[in-house]
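Here the complex is missing a single protein chain, while all its other protein chains stay put.
The chains carry the letters A and B, assigned in the order they are written, with residues numbered from 1 in each.
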Amino acid sequence: MPTIKSLDDLTRIREEVLKKQELITTSGKTEIIVGMGTVGRATGTQEILTAILSYIEEHNLGNVIVRQTGDMGLDSFEPVIQVILPGKERVTYGKLNPEIVKSILSNHVIGGKIIEEFKVER
Amino acid sequence: MKAVRSMVLVSSDAESIALGANEVFSAFQQKIQDYGLSDEISISFISDIGHNSAAPLVIIYPEAVIYGPVKPDDVLDIVEEHLDKGHIVERKLVPAHELSEHLAWLSSRKGTLPAENRIVLKNVGLIDPENIEDYIALDGYQALGTVLGKTPAETIGIIKDSGLRGRGGAGFPTGLKWSFVAKTHIDKKYVVCNADESEPGTFKDRLVLEGDPHAIIEAMAIAAYAVGADEGYVYIRGEYGLAIERMKVAIKQAREYGLLGKNIFSSKFSFDLHVHAGAGAYICGEETALIESIEGKRGEPRSRPPYPTTFGLWGKPTLVNNVETLANIPAIIRNGADWYRSIGTPSSPGTKVYTILGNVNVTGLIEVPMGITLREVITIYAKGMKGGTFKMAQTGGSSGSIIPANLQDTPMDFDSFKTASVSLGSGALLICNQEICVVDLAKVLLNFFRFESCGKCNPCRIGCQKSFEILSNIAEGIGTLQDLEDLQMMADQLYELSNCGLGQTAGSPLKDILTYFHAEVESHIRLKVCPADTCPMSGKTIYQVGQEVKITREQGA
Partner (left out) sequence: MSVEVKNGLDIKKTIRELIKQHGTERAELIPIMQKINAAFGYISSEAIEELAILMNLPTNQIFTVATFYRMLSTEPRGKHVIQFCESAPCHVAGGRQVWLALQEALGIKSGQTSQDNKWTLLTTSCLGACGIGPVLVIDQDIYGNVQPQQVKNILSRYE
C-alpha cells in the first residue's frame, strides 16, 4: 500500500494512475460507465448493469471496461450510462432499459455508431 | 407548453405600456408568425422589470439580451436578425448606463449564456467514488498538500479573500466562521461536516457524498488544519445509506494512503474522521441539534449564544460546515481566491447547485454561477414548463420562499433575494404550474413542519400544528376571514419567537401565500372555490384506479 508522505509522493501516484488510465485508452479499450447513485439504482441501473455484463459475456467482448460512478444530476433521464470509445468523446445515454442497452452495445460499442435517439445532451 | 428555443419578454410596467409596449407585443406576435417560428419561440409580458430609462424593453432568452427602447418598427429587424438568423442587433441594445440593479447586471453579462460551471460537482458522475486513485488523478489531495506548507492564518486568509459564503442557507461568510474557531485557545477542537441534508427537494449533498466523497475528506482536513482541530465528524442523515457506505470506504482508503491519521504529509498535523449516521430527524440539520445528536441525545437545538464556534461538541470549539460549502474548498486552494471571485456575483462569488423539480420537462441538478434568474433556469435547463404555465416556485426546500411569477427575473444570489425579501434557502427549485393550489402547497409544507418540529419550544410546536389546522379548514371550505389574520399572526410569531431556524422559517410559506396569492386564498374562504381545483371542497374525484376514493378529512395530506 503506497503511503503518501509528501507532495512528491502524491504527484508520483497521480502520474502512475494517469499512465494506467492512458494505457486503457491507448490499448483500444472501451469504457462503459454506469451511474450507480441512489437515483440510478432506484430507476434500475442494477438491471442495466446485469444486461451489460451478460452481453459482454455472450459476445466475448474482451476490450470493454465497465465502471461505476455516482448520480450526475440527470434525474429525469435516469437510468444513465456513459460510453467512451477509445480516443472518442464521452457519450451519455439516458432513459434506458435492458433492451435499449443491448442495442447501444451492438450499434455503438461494437459498431461505433452513436444512437442519437437515446443520447442526452448536457 | 413544450420546450422552446427562445423566449421574448416585453416589459409591461405602466411606463412601458404608455410608451407602446402593447403594440410592440402584437408586432412580435405577427412577425414571429410570419417567419413560421411560432412553435420555437414563446412571447410573454414581464412585470417587475427594474429601473431603466429605455422603456419599453425587450429581453430575449437564452442569450439574455436587452433591447430598448423598442418601437413596433424595430420588431422586424429583431425577429429577422436575432430570432431567425441568430445575430444580436447591436444598435438596438440598451446602453448599460441606462439600466440599474439586476437589469444592469443581466446586461453586463453581454449576452453570454449562463453556462453550467461545475466546481462542487466537478468529479461527480465521472469518477469511481470507491477508488481513491480516480480522485488523485484529478488533482485530489493536492490542495491539502499545498495548505500544509502554509500557515493556518494564510489558509483562512485565502478562504476569506475568496468571498465563499456558507451554502447551508444562511450565507454566512465561511472564512469568518473559520477564524472564530481558530481564535479560541483550547487544545481540543472539532470539525463537523453537516451532511444531514433533509430539506425537501434538496439532494445536492447526496450527489457529492455518493459521487465524490474524497473531496469532503480533503476539505475537512484543510479546515481542521486551518482552525487547529484534530478530529472530525461527518454527520450523514440515516436515509442516505449509500452515501454513508461510500464515505466509510473513502475514509478507510484515505487512512491507508496516509491522508488521514498521524503526521499527514510528514507534517505535525494529525487528523482523523468519524462517520455518524443520523436516525431520521430534520431538525438535526440545525447545527446545535446536530451536535446534540452526535453526543447521543435528542436532537434539540441549544440556546445560543454560546455558538458552536466557541462551545460546540462536548463543549469544545467546533466548526460546522455544509457539504456544498466544503466541496468548494479544495478548488479555491488550488486555483486561488481571485479565480473564485471571477465566478458569480460580487457579493456572492462562486457557483450554486440547484435541484430542479416539479412541473418541468427536465428535472435534475445543475451547478451554475450565482445570480442566474429563475426564468433562465426554467427555460434553459428545465427545457420549459410541463403542462401549463409558471405559477410559482418554492426555493430551498420547506424553509425556502414561495416565489411568484413576477419575481422570476430576480437574480438568485443571497443579497438580491434578501432585497426582494425572499430566501434562496438550500437551492431546491420546486417549480409549480397553475394546477398547484397555494393553500394545498402550504398545507403540505406545514404538515412537514408540524411533524419535524422537535417540540422544545412552544411557538414552533403549537404554531405549526395550529397553522396546519387553519389551512386544512380553508382547504375544506370552512375557513373564515379571521383565519387570514390568524395565519399572518402565526407567521410573525413563528419568526419572532422560535428558538431556532426551523420555527423561524416555518411561517414563511404562510407569509408568502398571504403576500403574493392573497386573492387565491381569499377565494377559498369567500367564494368556497379552489381556483386550481385541488382542495377537498371542490369534491373532485382525483383517484381513478380501481375503486374511486374521494378525499376526505381522515385521509389528510
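Here is the rule we go by: contacts are C-beta pairs under 8 Å (C-beta built on N, C-alpha and C of every residue); 3 or more make two chains touch, one makes a residue touch a chain.
All values reported here derive from a predicted model rather than from experimental measurement.
S.K.: In the complete assembly, which of B:P69, B:G140 or B:G358 touches the absent chain?
M.R.: B:G358
S.K.: Given the contact definition stated above, which residue among B:P95, B:G280 or B:P346 touches the chain not shown here?
M.R.: B:G280
S.K.: Out of B:K183, B:K252 or B:K297, which touches the unshown chain?
M.R.: Reading the full complex, the residue touching the unseen chain is B:K297.
S.K.: Could you list which residues of chain B touch the chain missing from the display?
M.R.: Missing-chain contacts on chain B: residues 197-203, 206, 237-241, 276-282, 293-299, 355-359, 363-365, 394, 397-398, 428, 430, 432, 436, 441, 444-445, 447-448, 451-452, 454, 542-543, 545-547, 549, 551, 554-557.
S.K.: List the chain A residues touching the unshown chain?
M.R.: Chain A touches the missing chain through residues 38-39, 41-43, 73, 75-76, 78.
By our rule, only the chains that are shown with their structure count from here on.
S.K.: Please report how many Å separate the Cα centroid of chain A from that of chain B, as a whole number.
M.R.: Roughly 31 Å separates the two chain centres.
S.K.: Which residues, counting only chain B, touch chain A once they are in their complex?
M.R.: Its residues touching chain A are 116, 121, 124-130, 133-134, 136-137, 139, 141-142, 145-146, 149, 203, 206-207, 210-212, 240, 242-243, 256-259, 265-266, 355, 361-366.
S.K.: Per the contact definition, I'd like the list of chain A residues that touch chain B in the complex.
M.R.: The touching residues are 1-7, 10, 13-14, 17-18, 20-21, 33, 35, 37-39, 41, 67-77, 122.
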